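For this depiction, one protein chain was excluded, whereas all remaining protein chains were kept in their positions.
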Amino acid sequence: MSIWPEERLDHVDTEGFHTVDMTINVGPQHPATHGVFRMLLTVDGELVTACRPYIGYLHRGLEKLSELNDYRQAMGFWDRTDYLAGLLCEQAYCMAVEKLADIEVPERAEYIRVMLSELSRINSHFMFLGAFGADVGSFGTSFTYAWRERERIYDLIEEVSGDRMFPTYCRPGGVTMDLPENFEKRCREVLGHIYQGIDDLDGLLTGNEIFVERCRALSPLTTERAINLGVTGPVLRSTGLAWDLRKAEPYSVYPHLKFDIPVGLRGDVFDRYMVRLAEMYQSARIVEQCLEQLPGGPFLNPNLPKNLRIDDAEAYVRIEGTKGEYGVYALAKGGNKAYRMKLRSPSFCNLSALSEMVVGHYVADAIIILGSLDIVLGEVDK
Amino acid sequence: MTAENVTLPPLAGAIKKALPKVPCAASLTKTDLDLRVAPADLLALVQGLKDHPDLGFDYLRNVTGLDMQENGLELKYHFYSFKHGHTVQVTVATPPGESHLPTLAGLYAAADWHEREAAEMFGFVFDGHPDPRNLLLEEDLRIHPLLKAHPLQPVEIVQGIEDGRAGFEF
Amino acid sequence: MVPLENYLALSGILFSIGFYGVLARRNAVLILMSIELMLNAVSLNFIAFAAYLDPDRIIGAIFAVFVITVAAAEVGLALAIVIRLFRNRATSNVDDAAIMKW
Amino acid sequence: MNGASPLPFGDVFFGWSWLDAIIRIVIVVLLMTVVVVYLTYGERKVVARIQQRLGPNRVGPWGLLQGFADAIKLLIKEDIRPRAADRWVFEFAPFLTFIPVLMVLAALPFARDWGVRNVTLGLLFVNAALGLNIVGIMMAGLGSGNKYALLGGVRAAAQMISYEIPLVISILCVAMVAGTLDLNAIAILQEDRPFLLLQPLAFVIFFTAMLSELHRAPFDIPVAESEIVGGYFVEYSGIRWSMFQLTEYASLWAFSIFGSVVFLGGWEFPMGSDWGWGWQLFLTFVKSLAWIIAVMWVRTTVPRLRIDQLMSFCWKVLLPMSLVQLLMNGFILVYDWPQELLTLTSGIGAAALVGFVLYRTARHPSVAHLVGSYKRAGAAAQ
Partner (left out) sequence: MGGAIVATEILWWIFAAGIVGAALGVVFSGSVIHSAIFLILSLAGVGAMYLFLMVEFLALVQFLIYGGAVTVLILLALMLTRMGAGEKVNGAQAPVAFMVAVALGAILLSVAVRTAWPGDTGDMPHNIAIEAVSEKLFLDFGAPFVIASVLLLVALIGAIVLARQEDGE
């Protein structure tokens, strides 16, 4: 018989009891969350033992709106998904509609789309670099460095389309208007600044021991796991798999352009950062080639009907978005509206891997891992 | 979607050959090969698609719910194989009122959130799903906004959405 | 000026307050704090004696230095034990630690 | 107080010089307020310059009155206390953090014998006072009833206790060489060369540990904005929050003067004490300004360390290095070796410490692997 009263021992958990677990809430109003994202971290001291993400604060019913508005009207909603690279989303949407209705796109329009999409990609990656630097804690210097170049790109996009973030520039069948006259000169000027800006940020972040130490070997992801989790884009490429939809399933004029797919070695946070940095050079290369190859001709298919009506057709169009595979599933059943539009958003799928990736790391690292996924809440929540 | 006389790509033959026991009907969409299966055969088909060396569909791209109104709900899966670089779309139709489907979360971790989204937006029930909470909507909300029967807000009716006109009148 | 008796009285009061704390409190950290009070009373006593009674006025200060050293070591160890206890038993009540095994 | 014999410390409280002391304290406190106001302004300007912004430029000429505007705004802001807070702990914490800084200021010589009091044990006094300000921080962390504050408090405690050791040892090295704890005497000893030249290793350690004690980047872990939203003062507002700010900048100022007295020769080097007090004050001002700008510079360019990296840096690098410096000083003093030897060995130590960090920065194979080729490709395309 034990001499100890039993009830005294029944709160004793002999297995795995550490200090008191604490739940801390990160977001939706938190300096580190990119937009309105919330996660509940259960921490033991400084280590994360569980993570529960909450999304949906920015859910605007994109898919429902696309069913309720006709094909041209609905396009305005789509560049609000990945609002850091609106033109890419427009391109994907227009490609989906064109696929459904079998619309030809003039080559000049394709080049313009690709050029502006790649500029948007650079823009989005600049945003990533700036915000990521702030996540790691560099007090906004990376942010302002990145912002400088972003302003230049936005100015250029504004000169072309009339708007900065949400240009609504593409149309099913082409683009709304032609490029301005001095576009090539301006674009080359901006590109020069972009190269400089990438080098500056490279020096500021990669050239810093603390930054590298924070990111190196942090939360490595294997290729198999990444594929199983549905992670795409730079995060997948950082694991060493050279899979880019621009090469794997070429669309638009990408077959005519020369560029490489940067891949990482270990799939850790540092590789994700480096892959994005390298991708920016590649995007700039693509823009330069587009400037050289830009053909003349119409910028919009002249044979378009005023009111687009599409009979039964179904397509799943995917392009390489800034965050990964940006897929648009479209189903038409007659009439001037889509029967169903579904966005396969890369941020959404990458974010679903978050809770698995942060467990076992420090709270500070959880923020960095979240930053390294580079989510855009407009795209996650649709 | 397409006419019967369209020639199917070699992938269709490969799937038929690899998985002879699973009854499915192949057709083509504008972009991909489409396989239509019954809910009971879904798990067998997907398991086969994933495990068979000639198919190797290791990546779940997308899950799309559809409201086919009187024909019940449909779910479309898109799979991709990194090894072979091919894509297939799998369509499952569920009868009205019984939208039960087996979960794929055990095979593809990516299916977790996709299925949660389809469940809250359309009212699918994924049997065996590890975490069937709402994802985008509030957790205690039991409405399915992407159903065609979901009521619109007055402002949307004012905008002319309900009567099918194409937007504002000026 | 303040006579020696005042210091000794103050030290005595401080010591008995700490003594009460050690006896009455059940939380390990609180007991530790009370012990700190007692130690301080002791070193105050040392210093007071040194200042008033010792012609050198130094030995007492040196003793107080040692007391502070020992107190610092003691606190470090004791808190390590408390944290350990808390981890294994989810309590910091010394009565729950009477089991003499982990 | 014309410096012939410094008063014993006890006289500060119990001697006849009460009135004198009160006048000096009032002057120093007023001076401190002005300095803090302009330090915030200066920090914003310096940071803005580094981040390619303008900084405050609206209130007064060049924005010079911005600090006062902010101070007034903070003073009339509502003081909010959370319901979960422990009332008295919460309300007194800001003042408790502030008192030690005031104590430090009372012992600092601004020019020859120009200070509130010339304390014989000045070096020890400053250390003791600086060790106290953590109590207020812990009180804020515990009393706020907020998890971010609690985490910040835990981090602050762990960090400040750890870094106090190398800080104290580096100051101890100075005391060994100087043979006195009197700050004025230490300054006078540096007539020919500052202690920075004599023992650069101690200087490097002091500077690093000082950044940590001040919660400055890269050691701003307790107040990490992107992780725990400001740490221990997250719940404070209005005047109590401004007390924390006041403490932060006042201790930066105090540390800069203390450091320049201890390592840069204070008001003595390079002009000697024959010059008038005006020049001496100016010299103190210049040296502390250089010190402060160095701190701000580090802050804007360096990301934040993780808590375990912070700890291992302290215990595995700083502490052994400071012990090495202590040993070297001991040998020099005991065997009466020439002081040049100390300069040499300590210089080698400092170079090893700095070179270690630089070497680690320079050895990133994957950076070259990933970006090197693409950089060249980009440059070629350009």
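For clarity, chains are labelled A, B, C and D in written order, and residue numbers in each chain start from 1.
Definition applied: a contact is a pair of C-beta atoms (placed from the backbone, for glycine too) under 8 Å apart; a residue touches a chain by one contact, two chains touch by 3 or more.
Keep in mind that what you see is a predicted model, and the values were worked out from it rather than measured.
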| note | Among the options D:21, D:106, D:150 or D:246, the absent chain makes contact with D:150
| note | Among the options D:21, D:36 or D:142, the absent chain makes contact with D:142
| field | Touch list for chain C against the chain that is not drawn | value | 1-21, 23-27, 29-30, 32-34, 36-37, 40, 43-44, 47-48, 51-54, 56-59, 61-62, 64-66, 68-77, 79-84, 86-87, 92-93, 95
| query | For chain D, which residues reach the chain that was dropped from this view? | reply | 8-10, 13-16, 86, 88-89, 120-121, 124-125, 127-132, 134-135, 138-139, 141-143, 150, 153-154, 157-158, 160-161, 164, 181
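In the analysis below, only the chains that are shown with their structure count from here on.
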| request: By CA centroids, point me to the most central chain in this structure. | output: A
| Between chain B and chain D, centroid-to-centroid distance (C-alpha), Å | 61
| task | Would you mind pulling out the distance in Å between where the CA atoms of chain B average out and where those of chain C do? | result | 71
| Two or more partner chains touched - positions in chain A | none
| note | The chain D residues in contact with chain A across the complex are 47, 50-53, 147-148, 150-151, 155, 217-218, 220-221, 224-229, 299-309, 357-358, 360-361, 364, 366-367, 369-371, 374-375, 377-379, 381-382
| message | Under the definition above, what is the set of chain A residues touching chain D in their complex? | response | 22-25, 30-32, 46, 133-141, 143-145, 148, 191-192, 195, 198-199, 202, 204-214, 260, 262, 264-265, 270-271, 274-275, 277-278, 281-282, 284-285, 288-289, 362-365, 367
| message | Show me the residue ranges of chain B that touch chain A in the complex, using the header's touch definition. | response | 1, 29-32, 34, 58-62, 64-67, 76, 78, 82, 85, 87, 89, 108-110, 112-114, 121, 134-138, 145-146, 150, 152, 156, 161, 164, 166-167
